[in-house]
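Note that one protein chain is taken out, while the other chains of the complex remain in position.
Let's look at chain A:
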Amino acid sequence: MAQFELLARCHTTRARVSKLTLAHGVTMLPTFMPVATQAAIKGLTPQQVDALGVTLILNNTYHLGLRPGIKVLSEAGGAHKFQGWNKNLLTDSGGFQLVSLSKFTTITEEGALFESPFTGEPTMLTPEESISIQHAIGGDIIMQLDDVVASLTPDRKRVEEAMERSVRWLDRCIAHHTLSGRQDTQNLFAIVQGGLDFELRDRCLTQMVERKNSVAGFAIGGLSGGEEKDIFWQIVRQCTEKLPEDRPRYCMGIGFAEDLLVSVALGVDMADCVFPTRTARFGVALTHQGPLNLRLAKYAKDFQPIDATCPCPTCTEGTSRAMLHHVITRETAAAHGKLSVTLHNIAFQARIMGGARDAILNGTFPDYLRTFFANYFDAYPEWCVNALRSVGVDLVGEGSNVKVVPGSGAKWE
C-alpha cells in the first residue's frame, strides 16, 4: 500500500505537509492534480507536464472506459504506458460523470444503470465493475464507486440513501480490490458523502473511518455543486476533523486558489479541478494578483509576461501578454495561446501549493495565507475570512480596513 508520511504540521491551522509514495514515485502534499480527462492534459505532452513539476494527474474512468476502451488500455499495458505518463495517476470511479453526463441513469442497489452513449444499450456500472475498469487503467490511486447526488438536492431521504449506499458500495469495492491482489500497486480511496447535512456527514465519516485499515485515503465528495461557500468550508472542516491523521485527504473538484488554500488550512492534502486548464483555454491566466483575461483590449500592447516571477515556460521564455492577446481567440493560432496559458496555469496551481508546503514546513503558513489574500483580493470573500478564523488565522484583524464581501467572492476579470 501507499506510504504516507507526515512531515510537518502548521502550528496554527490544521494544514500539514506529507509525503505520499506510490508505485510511480513520490508526490509531496498538499498538491493540486491537473485533470487529463481523456488521457491528455489539454494540448500538452506528458513530458511538458512532467517538466512543470507535476507528479500526480487525474484520468476519468468514465471517459477512458468509452474511449479508447479497456481492451486498448490493457493491450497498451495500462493508462500510464498508453499516454506516456510515468508519474503518479489517479482515476475517479466514473460515478460522477454517469450522473452529470449520461441521460437516463438509474441508481439501484446493484449499481448505476445507464444508457451506453455508443450502443444505446442499458449498461450497468457496479462497484465491482468500476474497480475492475480502474484495475485495467492501472491508476496509482483508484476511487470507490459512490452514489453521487447533486450537493443541492433538497430531498434529505435521497441524500441519506446515497450516503448509506456509498458506504455499502465501499465495502463491495474493498472486497473486490482485496481479491484482485493489487493493493501493492493500486490504492483505494473512500469517498465521504452526506451532502450538506452535518448529521449525515458525521454518520458517513464514522462508518468510513471504521474501514480505515482497508483504504489508503479518503476523499470528500458531494461538494463543489454550487452550494453556499459558507456551507462548503464547514463541511470540509467537519470531514478533516474526523478523518484519521495518517491517511491523505482529497477534496474533490476544487481549483480556485482561495478554495485550495482555505482547504489546505482546514487539513486537506489533495484537490483536483478542470478550472485552471479550462479557464486557460478561454484566455484567462492565473496570477498572484488575480486572474488576467488576456482577451481584453488592455493587453494588446502589454509586453510584460503574464508574471515576471513565474517559473513556467511561457513566462520564462518571455511570452508577452500582447502576443497571447494576439493569438488566444483566433481559430488558426488559438491552440498556441491556449497551450501557453495552460502551461502557466498548471504551474500557478503547483506554485501556490508548493508555497504552502514550504510555509507549513517553515512555520509561516498563516503569514503565507495573509500575503496571498492581500495580493490576490481587493475585497476578501467573507467565507474565507470565516473559514480561516475557525482555524486561528484572522485575515482582517483589528482595525483593518480591508473590504469583506459576502457570496463566493471569486475574482474575475
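Note that in this section a residue touches a chain if its C-beta (ideal position, glycine included) is under 8 Å from a C-beta of that chain, and two chains touch if they have at least 3 such contacts; residues count from 1.
In the analysis below, contacts and distances are computed from a predicted model.
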Name of the absent chain as recorded in UniProt (options "Ribosome biogenesis protein BOP1 homolog", "CCAAT-binding factor domain-containing protein", "Serine/threonine-protein kinase SSN3" or "tRNA-guanine(15) transglycosylase-like protein"): "tRNA-guanine(15) transglycosylase-like protein"
Candidates A:Leu179, A:Leu296 or A:Ala333 - the one touching the absent chain: A:Ala333
Contact residue for the chain not shown (choose from A:Gln3, A:Thr45, A:Thr108 or A:Ser400): A:Thr45
Contact with the hidden chain (one of A:Gln83, A:Ser151 or A:Gln207): A:Gln83
Listed residues A:Gln186, A:Thr319, A:Asn345 or A:Ser408, member touching the removed chain: A:Thr319
For chain A, residues in touch with the removed chain: 7, 17, 19, 25-26, 28, 38-48, 50-53, 63, 67-68, 71-72, 75-76, 81-84, 86, 300-301, 303, 311-314, 317-320, 322-323, 326-327, 330, 332-333, 335-336, 338-340, 343, 347, 350-351, 353-355, 357-358, 361
